[in-house]
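This view holds just a subset of the chains, kept in their places.
Chain lettering (A and B) follows the sequence in which the chains are written, and residue indices restart at 1 in each chain.
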Amino acid sequence: MDFSIDDRTLELKKELESFMEEFVFPAEDEFAAELEALDNPYQWTASKVMQRLRAEAKKRGLWNLFLPGEEGAGLTNVQYATLAEVSGRSRTLAPAAMNCAAPDTGNMELLAQFGTEEQKKRWLEPMLKGTMRSAFAMTEPAVASSDATNVEMRIERDGDAYVINGRKWFITGALNPDAELLIVMGKTDPNAERHKQQSQIIVPRDTPGVDVSRSMEVLGYSDKFNGGHGDIAFTDVRVPASNLIGGEGEGFAIAQARLGPGRIHHCMRAIGMAERAISAMCSRADSRTAFGKKLSDQGVILDWIAESRVRIEQLRVLVLKTAWLMDTVGNKGAHTEIQAIKIATPAAVEWILDKAIQVHGAGGLSQDFDLASSFAYARTLRFADGPDEVHKNSLARRELKRQRAESGCD
Amino acid sequence: MDFSIDDRTLELKKELESFMEEFVFPAEDEFAAELEALDNPYQWTASKVMQRLRAEAKKRGLWNLFLPGEEGAGLTNVQYATLAEVSGRSRTLAPAAMNCAAPDTGNMELLAQFGTEEQKKRWLEPMLKGTMRSAFAMTEPAVASSDATNVEMRIERDGDAYVINGRKWFITGALNPDAELLIVMGKTDPNAERHKQQSQIIVPRDTPGVDVSRSMEVLGYSDKFNGGHGDIAFTDVRVPASNLIGGEGEGFAIAQARLGPGRIHHCMRAIGMAERAISAMCSRADSRTAFGKKLSDQGVILDWIAESRVRIEQLRVLVLKTAWLMDTVGNKGAHTEIQAIKIATPAAVEWILDKAIQVHGAGGLSQDFDLASSFAYARTLRFADGPDEVHKNSLARRELKRQRAESGCD
């Protein structure tokens, strides 16, 4: 187990930290204000601030860091993890400025791994350049879609085309008209074996029958900075058969492959977000006095600060270990750890944000600090890629199996 | 200790329940939509739906129930508590429809108790009729205002007037232009004894120098339904000396008197809100299936439902006991219990809402259910009238004192 930071990562980290200090943090408020003033406030790609930062990130070599292999920066998960944490300190601006924001990252990985040459040329290349955006349409309003067998979206073969019908919601990024690419999960064969019913398919946003009706809020936030969370109806949407990603029935397996790296990126960025909250909590506690004592001298608040540090330290090393396992034994070998960090991260980060808010008083819940919107984000992580409860159930069953094997009782 | 529901309360409860079923619940969505369409979406008093409901509530005798004495419905706290819980099931609509919404309730109580005849005539009467609204300006952005000695707002005598300078924020209701009355807490004598420095004064909203600049969000919500939470600058605001409520230096004592009933109302309404969330959680759990089993047959979710019921049952009886104490030994005699429910309610209700959201999946965080906005409200309760930590500290010190007295070690 070796999570040392090598020289290349160290250099990138310095570069990124200077980019954050000089460009990202100072631009946050301007970016938010600019979005509100846009004709379509979800079209963050149209923001001048964003365009300026993206140019700067590219120039500094802070571009596509998330993507392993030749098409991306070629970093390992351990290498990228450290950088993702830094970028997570400015959740709304930095990842997008570096072309490292979800859901584009997952979609690029997916196309890089499973796309045909044609699909790569048409969709992956512009995304890597940053001239096109995308969304991933998985969650459905009518069913518990954490159980993939519940998915009701139909993808039916009709000649040399597929016809798609159904409804998806919480489709992050979809309110941005520049999200030209929709990757859609649905069932090609509802009667096949449990995990062979699903397929994934490319749907160009401008295909007739695609209707993005509204943005789903999360705890009052519409998340314009990343294109909102669309509610999309698909009515007799017809796309060429060649738009299928992988083969029929491979949708579930592809989705699983997509989730590993996505999760670890989410976790590392969330740790960065939590570190920023701890800084804010300390600095606020130092600057306020109540009942004759600075908040930073009051026992309960010291307890929160300590507990925050203890939680985040445990979490970070486990995320790094997970990254290292993914690098060395692959996503499958890191299955338990990937689930473990998916379970542990939202809990720890939400707790820390809650306390940071409390130290800030009512202001902590307002638009004047980024704590409340970060809390909302942390809260959504308890649903992202399936609710905690699904992951816990699965992890526990694997633990039981392992214990049976070890005790010879299997 | 007798919390029985008497006949009058029982009748009112039936009336209120029928009002809720026939008028309130069906109008919730319409009300929200209407607000968004208003020129000033914070001016909820202009809503047709609201006006219709207020007329109906008045007709049914469901008006000013919160106010004891001749000026109001004359109910005891125990009597009103049961009714407040019912109205809390529709937090955004029912209390306002019944002229029982904060902060007007607290302001009416305050004027009824401490106002001069002139003040009552000018301000209390129209508020009781429902033709005027108000706000209470206590919290300040620059200091930990839970410690009243920190308040920086100045109220300075100048001839037969007072001149007010300072800034207040999170002033609920203040974005509604019909909130003509602002009751402002500030310091008339910063050098007086700790709890004699503060005074309260009436400031008509249209006084020159009053500038309501924006609404403070709470977890992404702007709470238009109750007039938002204003950020207000007071610059050389001049009001007649007769606008003072009580005498100079009585502001803190008056604020304390105001808080008791306000807290118990908050708590009872929050219990109603939690009961609605439990219903929603049960109904959702019954309607969704994952991994071959209805959610309502899954152990973890059953655990949440049970835990929710256990928590709310404990909480309700303590709130009722507190109401009974207030009725029988007065607010001062109920001091510990008032603080106890102020501490216990947000914790229990927030927990229940969190679980209800989790059972609803991502949708639970969205605008399609009232759970997320209710969560935001429950979260603000941990700050309302001072953060939990202040109340706990105070309650603990009183407990220690009591224990010392009992053991003869005082």
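In this text, a residue touches a chain if its C-beta (ideal position, glycine included) is under 8 Å from a C-beta of that chain, and two chains touch if they have at least 3 such contacts.
Everything numeric here is computed off the predicted structure, so don't read it as measured data.
Shown are 2 identical chains; the number of copies across the whole complex in this structure file is 4.
Simple rule for what comes next: only the chains that are shown with their structure count from here on.
Each chain gets one centre point, the mean of its Cα atoms, and the points for subunit A and subunit B are 37 Å apart.
If you check the complex, the residues on subunit B that touch subunit A are 139, 141, 143-147, 150, 169-170, 216-221, 288-291, 295, 298, 300-301, 358, 361-363, 365-368, 372-373, 375-376, 379-380, 382-383, 387-390, 392-393.
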